[in-house]
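Shown here: the complex without one of its protein chains, the others still in place.
Naming follows writing order (A and B), and every chain is counted from residue 1.
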Amino acid sequence: MSDVQVAVGAAVEDRVAVASNWKLVWWRFRRHHLALVSAGILICMYLVVLCPEFFSTQNPERTDARQAFIPVQTLHFFDDGWNPWVPGIAGKRNPVTLRMEWTTDPQRKVRVQFFTAGEPYRVLGLFGTNIHVIGAADPGQRIFLLGSDRLGRDQWSRIMRGTQTSMTVGLVAVTLSVIFGVVLGGISGYFGGAIDLVIQRLIELLQSVPTIPIWLALSAALPRDWTPIQVFFAITVILSLIGWTTLAREVRGRFLALREEDFVLAARLAGCSRMRIILRHMVPTFMSHIIATSSLAIPVMIINETSLSFLGLGIRPPAISWGVLLQEAQNIQTLALAPWLLIPGLIVIVAVLAFNLVGDGLRDASDPYSH
Amino acid sequence: MDAGIRRHDAGIAEESIIRTLGMTRYIVQRLLLLPFLLLVYSFVIFAIIHAPPGDFLTAYVATLSATGTSISIDQINALRHEYGLDQPFIIQYLYWVRDLLHGNFGLSLEYQRPNADLIKEQLGLTMALAAMAFVLTWLIAVPAGIYSATHQRSAIDHVLTVINYVGVATPNFMLALILMWIAFAYFGISITGLFSSAFADAPWSMARVVDLLEHIWLPAVVLAIAGTARLTRIMRANLLDELNKPYVVTARAKGMREWRLVWRYPVRLALNPLISTIGWYLPQLFSGSLIVATVMNLPNIGPLLLRALVNQDMYLAGGILLIYSFLTIVGTLLSDIALVMMDPRIRMET
Partner (left out) sequence: MPPIPTATKPLLRVRDLRVSFRMDEGTVRAVDGVSFDVFPSQVVGIVGESGCGKSVTMRAVLQLIDAPGRITSGEILYRQGATPIDLARLPPRGRLMRALRGAEIALIPQEPMAAFSPVHTVGAQIIEAILLHERRDGRPIGREQARAMTVELFRDVGISMAEQRIDAYSWQLSGGLRQRAMIAMALSCKPRLLIADEPTTAIDVTTQAQILALLRELQRKYQTAIIFITHDLGVIAQMAHYVVVMYLGRVMEEGPVDEIFHSPMHPYTKALLRSIPSLQTEVRAALPVIAGALPHPFNRPAGCPFHPRCEDIMRERCAMAVPALHSLGPRRAVSCFLHSDLAEPA
């Protein structure tokens, strides 16, 4: 039994014998269809991160009290052939509650165009344009693909901006964690001794901290008058403050194991410098593993950011993140009236799910002993 | 038999005594470390709650002026002096620790009541909720993980895997929101709080306990779901690892019934790493309930902490943070001890 498996893992065909590690990882990853689909979703999300304005239909900050709580205008593509449209909106004030009650009217079709001209914006601060991927054919008309909130802001466009913030927080926080984790874990594992002891105690101390309360306390300690950008970076640092410990432990463990490996001894006997042994011989052997671990850490960061912002202690308005958007859904009465305010939450779930699936796929693919 | 083995034999009896002693020493060592750790935490916590610019009075004045009331500078300074807020950081810290050592958690600046009372009122329910979620998690996750691993690639395994992925991906508060929304929009009931209005402030009685049990299960389920999903995944993965080990083949070759050998050998080993994390998990649940409790408006120290943080009611926040830390340390200690007791390999090394 074990004989057979080892043989299978060793080489499928001759080309396997000469394939680089990354190629092997890719071949194994390709077999996880769900992970592939998830990777596609994540790529789309990061396209939104690069330029949310391109995907928005209007300015996410534009308020209009007369257009509050407009329901989702479902996008239709066909109407006697290719002719995209959304149903029109008709409002009536409820005589008892005095609220506007909206109904969609499929008879009144609002024409929609792809790659249409709209508000001008700059792409990555490089050049200006006014092309949006989707928008109303009549520039004066507002369309609400995912409804509007209590201030009449377009949720679709706000989600695009929120995606940019939340996905970036996750990525930056994990990058910081990885840097901390790899450097400190590497030092701890490679040098051992007193340094190892100090770093290990520090990690233990940080890991036995009650995370959520401490996060809240730290976020609450941020000055009220900071700019959204400052708050954004502070929150990111706070999130990565705890995240690096797990990674550092893992890196340390790998270093300890690798230090004893024959190929490291061989490199040392061949006269390689310490730095070269670490960078050329040791790091590449667990690089793919680190990538898998970090892609599993991003969703945790995203959930934490969303929770903090939801409680009002994370990203603060006017900045928009998924958590900020979900603050609108805090009131159950409002939610019963406008259930579409939960859509940002669904986006969170999809993003986290996609990251987890990709991370699991990568982890399986990066394990050289899997089969 | 060679001499080496005989020498080894003579050692066995003595070694076991030393090992038992080592175990006790290990626990005593960890217990001695506890006050030291608490001291470190208390300092860090105080630094954090002291960090925001301004103090409670600044926030207080801001609230007052927002409502149109004004207060003179002299009055504020008098208050500041009274609360010791004008002292240097380190003096304030030492006062705080001195009071803590006397069991005095200070006075809430906002509620004008002893912090200890405020915390005590909520602590019991907070712990009851966490404990209930914890029991639910294990009751569901362990059997589900075992089933998934022993029936790998079966239909139920796939269903459980999907549920687990979604469960892990859903933030606690989202789940609470969705459940509350469904209950309100489709059944017209509001499921916030732990008591119905009739019992909210009533003294404890049998009827109140029943009322509590009627309400507590939903937040407990919400809290348990994410943990259950995670635990099921870990249990499944651990058990799959263990099922491939040679000792399972040995047990099968003995002619044992499959479910019996699975329970007796691989499950036991797959549980070990889980037990070692119980101590981390329990405080996590405890502090994780903070967000759900806020969303569902539960009487819990979580929302109390949140309010204290926002209003810079620093001694109340500090007291709650310290309690969270204390529970975390004790939890970690308990799980380390549990692991040592469960696994003879570690038991005999320490």
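Heads up, the rule we're going with is that a contact is a pair of C-beta atoms (placed from the backbone, for glycine too) under 8 Å apart; a residue touches a chain by one contact, two chains touch by 3 or more.
Computed from a prediction, not measured in an experiment: that's the story for all the values here.
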{"item": "Which residue of B:30, B:80, B:252 or B:307 touches the chain not shown here", "value": "B:252"}
{"item": "Per the touch definition above, residue among B:29, B:65 or B:152 touching the missing chain", "value": "B:152"}
{"item": "Hidden partner interface residues of chain B, rising order", "value": "1, 5-6, 8-9, 12-13, 152, 244-247, 249-258, 264-265, 268-269, 272, 342-345, 348"}
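Here, only the chains that are shown with their structure count from here on.
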{"item": "Computed distance of Cα centres, chain B from chain A, in Å", "value": "27"}
{"item": "Touch list for chain A against partner chain B, complex", "value": "205, 207-214, 216-218, 220-223, 299, 303, 306-307, 310-313, 326, 329-330, 332-333, 335-336, 339, 342, 345, 348-350, 352-353, 356-357"}
{"item": "In the complex, chain B residues that touch chain A", "value": "37, 40-41, 45, 48-49, 51-53, 165-166, 168-174, 177-178, 180-181, 184-185, 190, 192, 280, 283-284, 286-288, 290-291, 294-295, 305-306, 309-310, 317, 320-321, 324-325, 327-329, 332"}
